[in-house]
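All protein chains but one are shown at their positions in the complex.
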Amino acid sequence: MTTRTDALPTQEMTINMGPQHPSTHGVLRVILTTDGEVVTRAVPDVGYLHRALEKIGERVTYAQYMPFTDRLDYLAAMNCNCAWAWTVEKLAKIEVPERAEYLRVIVCELNRISSHLIAFGSYTADMGAFTPFLYAIREREQVNDLFEMLCGNRLTYNYARVGGVSGDAPPGFLEKTREFLDYFEPKLDEYNNLISYNKIFVHRLANVAVIPAEEAVAYGLTGPNLRGSGVPFDLRKDEPYSVYPKFDFKVCVGTGERGTLGDCFDRYMVRINEMRESVKIVRQAVARIPDGPVRAKVPRLFKPPVGETYFRSECPRGETGIYLISDGSVNPFRLKIRTGSFVTMNIFEKVTRGLMIADVVAVIGSFDIILPEIDR
Amino acid sequence: MGLKAYLNDIVEAVVTTAKGMRITARYGVNPKEEVTLQYPEERWEIPQGYRGFLHNDIKTCTACNMCVKVCPVDCISLESVRGADKKMVLCSYDINIGRCMYCGLCVEVCPVNSLKHTSGYEMASADRGEMILHFIAEDAAEIKARVARQVAEAAAKAAEAAKAAEASKAAEVPKPADLSAEAAKAGGDDPKAAKAEAPKAAPEKKE
Amino acid sequence: METQAVFDMLKGKFGDAVVELQGAGFSPAFVVVAPAAVKEVSRFLKEDPALSFDSLMCLSGVDYKEKFAVAYHLHSLKHRHAIGLKVMLPRENPSLPTVDDVWPAANFQEREAYDLFGIAFEGSKDLRRILLPEDWEGHPLRKDYKYPDFYHGIKV
Partner (left out) sequence: MEALALSLVNAIPPLAGVPLWTVTLLLMVVVAAVILVFALTFEGVGSLVLRKVAGDIQARIGPNRVGPNGMLQFLADGVKLVLKEDIIPANADRLLFKLAPYFVFVGSFAAFVVVPFGVGLIAADLNIGIYYVMAVTSLVVVGVLLAGWASNNKWALLGGMRAASQIVSYEIPVGMALIPAVLIAGSLSLQDIVRSQGGLLGIFGWNLFHNPFTFFSFFLYFTAAQAETNQTPFDLPEAESELVSGYNVEYSGIRFGLFFLAEFGDMFIVAALATACFLGGWNVPFFNAGTLPWIWGNLLSLGVFLAKAFAMVLIMMWVRWTLPRLRVDQLMRMAWKFLVPLTFVNLLGVSLWLLVFRGKGIPGMIASLFG
């Protein structure tokens, strides 16, 4: 991309991008080495938000750890809550009432919508269009209202429990959810018209940071980032858990419609399309939710059997896998949380080579990373 | 780039821009689309089960310590002593709202439903100390002293009763015998408790 | 492919380097291999067409009190099967060969294990602390970790 002549010697410049930078989505720090505007090397430096969540896990009980999973990925706290609950249930082989599983799926998919909305909104803001961001926030507020109605909080929900959920849906919740879906679905087309297919936007994203399928797999990309490379792998479909097999939905993959398969635009478009699929899932779940209890009997002093388990679930930012080792006591012996964003950052240095500074922003946005999940 | 692609590029740019501008114009013109809530004047309706500040109804609280144990961030602290009627008496019940993460686990475990989330969410203070909610206004040491006094009184009463029972035992009245035996047992227990609590309360009183 | 079959296959190929199969209570089951053989085993697991474990889901360090371990969770997109691979390490100077040339995904997670457990991955292309500051003392996820009182004069 650059041509350098000996007659005009130029020098590389090191720029510190972050941890306070508007578009590093938190406290990511990237050390850029640039040749003019062209990035020759971008080394991510993570860990500014490290709160030792894994160490805390060894100190608290299984039930007490639930609120900490909220802080794992605060834009998709429901998904993290449920991931933790599912992991412990898998370890202790607890049967969960079906209604609870349905409620979990509803909240997970609603949270996926709200999380992807933020991804969409902040991405457009990164690209310089501020208006779609506020539209996205507006829609997300409605999801938050729903969650507030359900569990009393707007951001850190702490809704799932080992063996079920904290409470049944209050009267009117399901109707309100349906109303929201009816309101929300047409908005997606509006977003597409407003920005997704905007010429400038497409130009900014298409053919930028192309990740071929094999590379995506080798680097452990998961979730929308993997599917953006055209790999149709979705844990909800391919390694079904909870009641996901009962729903009819499509796995969205990148198609390379505006550029090369696996570019930023594909990753972006996968998210937009996934919101539509999530709407579909929530619609089905709301229609079919059975009656019954929402919480299995779990002893207050819960001690799972000795063992090791690894459970992964599809979170908005990729696979959240929890490796849980129990020594039979009330506290987990060791727990390791493998988060989508953390593993995704691994490929960052590779894909940003040779891009421009503005593209680095585009790459960060297209990965939809979130720092609390990276730094834990 | 052929001429056709070139012109196509231009047309596409104009068309997509126009499409986007139509949408923004619609929002710009339509005042009904405004969703802002003018916060201090307008407030949203707080749903039932909202997890706001914690409130403990100390009248019903049994000082069972469950909330303290379950709190993942140790924001609740309570002190209690055993009272004259063998129930725990709260001396202090503090919640550090600055530390609380509103997870609701404590409310869930409360066996008598005395600990509850209120709908309060507004708090600003210049001092971290103000973030600690004291649910018992009285000084902990005073309560302890008072309880210790009560316990001692009860013990004395029990001892008296025991003495009376002994006296009545000497008189060989069969019926209240087991009653007094119980009383004697109780009396035997209580002074122990009182002894255990009294020295603890005493130095604090000096402070 | 079943874990037992994978284990048998590895046992046949690598002999003593494959120590045991941790089955009951483990989900997925773990094949425990000797530290020195981890790279060859990994390469075999990835490249054998019948196995083709092409993605490394998770790499975690574990402190089992008497020894350290590194656990690899592998998954095959092609065959849709999963397996665990575990390497037991001594408490003194734990080190093992890196697998980041087999699965590039390993790099960040190895750095994390190095950072939090002090497990050295020989031959890693970039083994620096990742989550903690470069000058942090100790490895916090070890069970015998002592919390420091001060960091650069700031009370922790």
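Chains here go by letter, A, B and C, matching the order in which they are written, and residues are numbered from 1 within each.
Just so we're on the same page, a residue touches a chain if its C-beta (ideal position, glycine included) is under 8 Å from a C-beta of that chain, and two chains touch if they have at least 3 such contacts.
Everything quoted here is computed from the prediction, not taken from an experiment.
Colleague: Could you tell me which of the visible chains the hidden chain touches?
Modeller: The omitted chain makes contact with A, B across the full complex.
Colleague: For a quick check of understanding: of A:37, A:189 or A:257, which residue touches the chain that isn't displayed?
Modeller: Counting the whole complex, the residue in contact with the absent chain is A:37.
Colleague: For the chain left out of this view, which of A:23, A:61, A:166 or A:309 touches it?
Modeller: The one listed residue touching the chain not shown is A:23.
Colleague: Which of B:24, B:96, B:119 or B:150 touches the chain that is not shown?
Modeller: Candidates B:24, B:96, B:119 or B:150; residue touching the omitted chain: B:24.
Colleague: Going by the touch rule given at the top, which residues of subunit A touch the chain that is not shown?
Modeller: Counting over the whole complex, subunit A touches the hidden chain at residues 13, 15, 21-23, 37, 124-131, 134-135, 138, 194-195, 198, 200-201, 203-204, 356-359, 361.
Colleague: Take the complete complex as the reference. Which residues in subunit B touch the chain that isn't displayed?
Modeller: The missing chain touches subunit B at positions 9-10, 17, 20-21, 23-25, 27-29, 31, 33-36, 38.
Note that only the chains that are shown with their structure count from here on.
Colleague: Looking at C-alpha means, what's the farthest chain from subunit A?
Modeller: Using the mean of the C-alpha atoms as each chain's centre, the farthest one from subunit A is B.
Colleague: Could you work out how far the Cα centre of subunit A sits from that of subunit B, in whole Å?
Modeller: 34
Colleague: CA centre of subunit A versus CA centre of subunit C: separation in Å?
Modeller: Whole-Å distance between the two chain centres: 25.
Colleague: How far is the middle of subunit B from the middle of subunit C, if each middle is the mean of its Cα atoms, in Å?
Modeller: 44
Colleague: I need the residues of subunit A touching at least two other chains; which ones are they?
Modeller: none
Colleague: Using the touch definition up top, name the residues of subunit C that touch subunit A in the complex.
Modeller: Answer in residue numbers: 22, 25-28, 30, 54-58, 60-63, 71, 73, 77, 80, 84, 103-105, 107-109, 112, 116, 129-133, 140-141.
Colleague: Per the contact definition, I'd like the list of subunit B residues that touch subunit A in the complex.
Modeller: Residues 9, 12-13, 16-17, 19-20, 23-24, 35, 44, 47-51, 70, 72, 101-105, 108-109, 117 of subunit B touch subunit A in their complex.
Colleague: Considering the complex alone, what residue numbers of subunit A touch subunit B?
Modeller: For this pair, the touching residues of subunit A are 60, 63-68, 70, 131, 138, 141, 145, 148-149, 151-153, 156, 158, 166-167, 170, 190, 193-195, 197-200, 300.
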